[in-house]
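Every protein chain of the complex appears in place save one, which is left out.
To keep things simple, chains are lettered A, B and C as they appear, and every chain counts its residues starting from 1.
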Amino acid sequence: MSRTADMAAAVLACEWGRVLDAVASDVGPHRGAGRVADYIPALARVDPGHFGMCLATRDGEQAGVGDARVPFSIQSISKVFGLTLALRCRGEALWERLGREPSGSAFNSVVQLESERGVPRNPFINAGALVVTDVLVSEFGAAGALEAMVSTLRELSGNPAIAVDEEVAASEAETGHRNRSLAHFMKSFGRIENDVDEVLDVYFRQCALAMSCEDLARASLWLANDGRAPGRDEPFVSQTLARRINAIMLTCGHYDAAGDFAYRVGLPGKSGVGGGIIVVVPDRLCVAVWSPGLDASGNSKVGTLALEAFVEHTGLAIF
Amino acid sequence: MSRTADMAAAVLACEWGRVLDAVASDVGPHRGAGRVADYIPALARVDPGHFGMCLATRDGEQAGVGDARVPFSIQSISKVFGLTLALRCRGEALWERLGREPSGSAFNSVVQLESERGVPRNPFINAGALVVTDVLVSEFGAAGALEAMVSTLRELSGNPAIAVDEEVAASEAETGHRNRSLAHFMKSFGRIENDVDEVLDVYFRQCALAMSCEDLARASLWLANDGRAPGRDEPFVSQTLARRINAIMLTCGHYDAAGDFAYRVGLPGKSGVGGGIIVVVPDRLCVAVWSPGLDASGNSKVGTLALEAFVEHTGLAIF
Amino acid sequence: MSRTADMAAAVLACEWGRVLDAVASDVGPHRGAGRVADYIPALARVDPGHFGMCLATRDGEQAGVGDARVPFSIQSISKVFGLTLALRCRGEALWERLGREPSGSAFNSVVQLESERGVPRNPFINAGALVVTDVLVSEFGAAGALEAMVSTLRELSGNPAIAVDEEVAASEAETGHRNRSLAHFMKSFGRIENDVDEVLDVYFRQCALAMSCEDLARASLWLANDGRAPGRDEPFVSQTLARRINAIMLTCGHYDAAGDFAYRVGLPGKSGVGGGIIVVVPDRLCVAVWSPGLDASGNSKVGTLALEAFVEHTGLAIF
Partner (left out) sequence: MSRTADMAAAVLACEWGRVLDAVASDVGPHRGAGRVADYIPALARVDPGHFGMCLATRDGEQAGVGDARVPFSIQSISKVFGLTLALRCRGEALWERLGREPSGSAFNSVVQLESERGVPRNPFINAGALVVTDVLVSEFGAAGALEAMVSTLRELSGNPAIAVDEEVAASEAETGHRNRSLAHFMKSFGRIENDVDEVLDVYFRQCALAMSCEDLARASLWLANDGRAPGRDEPFVSQTLARRINAIMLTCGHYDAAGDFAYRVGLPGKSGVGGGIIVVVPDRLCVAVWSPGLDASGNSKVGTLALEAFVEHTGLAIF
């Protein structure tokens, strides 16, 4: 009997809710661990004690625990959706503008950007996400780019209330000097087509989208379903594209801790400095977790522990 | 019906041999493409027209095509087995000696090694593999370390004739200045315990092991079988460890093209500059492919194309 | 008899004007060589055939040749004067904000800035000059900082007509993405005190000052006179400070070609991408030269040749 069949059996025997309760219990002693992102004042005020987790299967099951319905700042998790929209517009030609290799560097490093003349290593470091945003601004205009992102997330999650947290967006705009630096740096190599301030404005606002674990788990389901979003006739993206985005999440989804996350959790995932992480079990389900305290690489500390525990309880893994 | 079940059905309907024939036919027009590694004279003389591929399933099925039984220099593929032996000896404590993050750099780069004071990024860049070899020399002595590697590969593959190609080993020793440089560099930070020349000797000889695709596919099967090697009562390694090694292969197995390989092929794999690549389909099978011409990152050009075609024909992928 | 006395004798025997004529004749065949800076559109339009040179001694002698009185964009030569004003305000405490080591990198590199957390290597790379400008803005306000620079240069040169070329300033502001990037980068480390756009505005305008070789040679004389400017009762700066600024010019005045300039010319100097260079013969005189075509490091090609010829004709050198 294959491992997949084993798992299915094991999992059917319990209920998802009980799995999440067990996970929450496992990480209970660690609640509040890590350090809330402090370089964006509006994020620094978030209570580090929050913990929420939500799971959604492609068969329509769903379970949550803790603050699963409390919205938080999705930050870099938005990069998955930005990339997806850009790939839908540009296809493989997008890769003329940026790479898809793990960077081996911090999320906001500029070193490789200089040696590679303004071409970012991958779409999940900040420089790469700025190029992706620039593509969307070229496609839709500045207002249209944000609107495309918001309406996509509302539709995929089924939550029409998803919106930008304007206080966070303003806080990012005010303190986002490193991102401004990256954008001007690439512009100096001719790698940004649009006005830098316009691109940054869209970028800061998309990072400041507030969503709950429930919203995120549902909005990501097409990644676990060969590109098909529940309730849509047309595939959101092709099977090939969905698999490829999973591959990029696995190799590049956690900055300079991508290898560690693959080693410990073993699932494609994407984190944000708001403390959220989404992971995908291909052909099965998505999980979103939230806990604001970060580790040294900027990934949710308790969130990662929870996903490790989840994999241990369920045996779900791609390796 | 799940994708895994789909695949199973699709695959049962054809025979593995026919799949490999189709793959060989697909890549036929590309035979000879790429550039044979020329920095090791004994490798530079290999005919770039070779192509071989072998598949072995955990259920005991096997199929080959082309030069599937022709031995070639496994080079960096040996790093997977070296790492495994070292992890069996030292467990998680091994990670005090090296990282497990993709490096974002070429296989022989020294830049990160300087900024990280002699601690290699991962076990699959040369510096990391030298640390692994150093661990094995500490455990088994210099002669014993090589013997442990050779006997393990003979046992796992069932081929008692596997041996070091002494001409290649001598050629590597003579021209391996970059590796000597890396080893002395780490020694200067106190990161190599044993005599540098002894460690290098084992390293060069393990890279010079000659194995065929058939040997490699069989010797790797425990990676696709939760750590259990066919015909052994005891697991070769634990399920957890097997999964973790797959994770490292996916994030770090192709030097600075790891992201590209994950994007295009989507399977854990490890390449060598001899032109070989092994990949793992967890819970199912292993494939080894060989074609000596390399791309700019040092990975087999036609071998990668063949694996892309294999995934396309079978739908086997982890994402 | 000491070399200095030798020189004095040799030089008195000829007239300065004849020396400059000989130099102009030497470099005649090279007129127009090099590449006019093309990243600032207003500079790209300058005729590469210009050549001017002016010498002023601390004893009041002066000589010129060619376009010695044609104003051009002084660009980075302004960094010498900015640094001097900042050192007059802050003294040695200025070095808490930036280093005084040659960078080994291009003038606009960001690599060291990242590894050294936003502290520039020296005041003559762009990042360092931006910190200096920031200090001046803190001291005088944005308008006052530029005014301090302009009035100082007018007074030192005796030319009340010195002014910003507003077209060049506008051109720099429009295309200065790399400088914007550097400034925001340092701001992200808290290394810029004032509003980035204000600092950049002063910086772009000070670079866009238009001065002739005659203006520059006269305005620099205090560097050759232990800090005393002709016609001023009070020293402009102390002897110690004048010497130290000469030292920084020698080690850092020509970006990543500082060593080459010291080797070939052997005098403290500072170049600008407008094609100007000033050099100092301590205790004797200053020379300013202008020729718009640049070499690969961004220094005036014919200007450097002219200074080599000047040293050869006069034997004046500090080594």
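Heads up, the rule we're going with is that a residue touches a chain if its C-beta (ideal position, glycine included) is under 8 Å from a C-beta of that chain, and two chains touch if they have at least 3 such contacts.
These numbers were taken from a predicted model, which means no experiment stands behind them.
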Which displayed chains the unshown chain touches: B, C
Identified contact with the non-displayed chain, of B:56, B:74, B:150 or B:182: B:182
Residue among C:99, C:141, C:158 or C:235 touching the omitted chain: C:99
Residue numbers in chain B that touch the chain omitted from display: 109-111, 114-115, 177-178, 180-185, 187-188, 196
Positions on chain C contacted by the hidden chain, ascending: 2-4, 99-105, 112, 121-122, 226, 242-244, 246-248, 250-252, 256-260, 262-263, 266, 268, 282-284, 317-319
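Note that only the chains that are shown with their structure count from here on.
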Chain located farthest away, centre of chain B as origin (C-alpha): C
Two chains sharing the most contacts, counting C-beta pairs only: A-B
Separation of chain B from chain C, taking each centre as the mean of its C-alpha atoms, in whole Å: 56
Chain A and chain C: spacing of chain centres that average the CA atoms, whole Å: 49
Residue numbers of chain B (touch at least two other chains): none
